[in-house]
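Apart from one protein chain that is not included, each protein chain of the complex appears where it belongs.
Moving on, here comes chain A:
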Amino acid sequence: MARRVSSLCKATQWSILKNFVSGPVTVVYSQQLYHTQRKLLTASTSRLPFFTCYRYQHQQSRDSDESDDNDVPRVQRMKEHESILRDVIARGEPLSKDEWNKVKQEVFNLNSFVNAENIDAIIMGLCIGEKQFAVGSSLLDSLRESGISPNTATLARFLKLCYDCKAGDEESVLEICNEIRNRCPVLDASTADNVIHGLALTSRWQEGLELLSEIRLSAVPISASFNVLAEAAFKNGELKLGWELMEQMLQLERRPTPPVYKAWIDQCMRTKGSEASVMIGQLLDFWADHDLRPSLDVAEHLRSWFEHDKYSWEGCFTTISPRGSCQNCRTVLRKRKITTAEFEAMRKEFFEQVIVGSNVFLKSNPEELETFQQFLSRTAPYDVVIDGLNIAYSSGRLRPQQAVKALESVVQHFATRKKRMLVLGRRHMQNWPQKEMNYIHEHAFVFLAQNLSQDDPFLLYAAMYSGPFTQFVSRDLMRSHVYLLKDSSLRRIFRRWQQQRQLQLIRAISGHVTIMPPLSYNPSVQQGPGAVWHVPYDTEFKVQPKQMFEPPRHWLCLREASQCS
């Protein structure tokens, strides 16, 4: 078995052998080793016969306190202590001091990395996972009874437990917060985050803001800190502060969680009069501006507000047809316009950051850029810009004869519709079959970049240079180019422009050309004519939703009941 296994890579070898052996492993390797020692011997031993074997004792896992007989890997042993503790905690009963000592002794006897220093915090962490407040507070009581003062990590985690279970009276929570802050003049990121959770339960939640700025000294705050404070702000009536926190969060690429939105909607429910509709409008505009989507429970909450007895609105979960009409109210959704200022800003940034970037030689060279810009100034504007190589190789890596036919059929498709075209490609396309290339040259402008340059940035820049109404044909999703734009607002504008102007090629074989037109509507929160709102939502909350290239499938349609037929 060793010889057969030896031909696989090291990781696969170990995973196979792990299933068969439980003790220390002696692995016999053949000559192709890649341990460092081997490299130094390479020159001298390259003349040795092929079947020289070296024996290596596999190194044990690196835990400090294990004895030699305990050869079980660390991950397995971690689960043992966890299973013991989880059993105790899941029962949900508070334990006395002696019972805790017994459980701790049991865990210490496992001889794992868990020792007197870290067991308390580990237990508290498991209580958070199981959401057992009573067990956690009994642990703290037992420590106090024994005269041991709990360490900072345990106290901080207890605060988080209080917040998650919404339990714990204000006095004791504040006492713990004071103790932590007295022990440590400066807090690190995770402790500060836990203290913010604790303070949010009390009336002194505003001290959390100072802590937030303190976290920034050493790390980027996690989204929980912002969310907890924003929710507390909304609950306590500090509305402007809450919105500021949400904006800050978005700057750092963090997203607000459902409880924050629900707190805002609850606040709207409490206010009377037309104020409330303005506030709801603020939330919907926020979602529209930042291309955010609520989750299902927030959408439900929103719908219940709209269907409040005072208002005669009606909410309904629906879908949008491919043409953009709502199945419920039959209004057609509209596109979101990109203003000239936004477009100009995006074009300028694109040229500076994507095409030139840190070094212009990475994607192209200065002479070529110069030539390209002169070419554009001579021949722009265009109706369509075509990514030649992407289209040509759309059915796989074909030979030039077939590739050029695909490109020719696409050019023909647009030529029959009398469009002004630009085709981008690379210098080696000059060697492609002449007949088809002549046809392309007759019906379109052609720019061939150097063989070593990347042609995608040229495509996008040509389309942007030509104007906001120029479309471009490519199957590429342009993800890497978007990422190079540093500003998140510019990225959103780019995505919007791409959604409206990119024609996706589906098939271009032997004369049949199928092109998918761009989405005719803006796939995010929008207000329709009259009193109608359409809100797309996700079925569950995702921390970082993937870039959606398909239109959302679930929508909430809200409209005034007097309008429905």
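Things worth noting here:
The criterion applied here is as follows: a residue touches a chain if its C-beta (ideal position, glycine included) is under 8 Å from a C-beta of that chain, and two chains touch if they have at least 3 such contacts; residues count from 1.
Quick note on the criterion: contacts and distances are computed from a predicted model.
Its record in UniProt calls the unshown chain "RNA (guanine-9-)-methyltransferase domain-containing protein 1", which is the match among "RNA (guanine-9-)-methyltransferase domain-containing protein 1", "Phosphatidate cytidylyltransferase", "Alkyl transferase" or "Septin-type G domain-containing protein".
For the chain missing from the display, the contacting residue among A:Asn118, A:Thr339 or A:Gln434 is A:Asn118, taking the whole complex into account.
Contact residues of chain A toward the unshown chain are 4, 7, 9, 32, 34, 36-37, 39-45, 47-48, 50, 59-60, 62-65, 68, 113-122, 125, 146, 148-154, 156-157, 183-191, 217-220, 359, 361-362, 365, 451-452.
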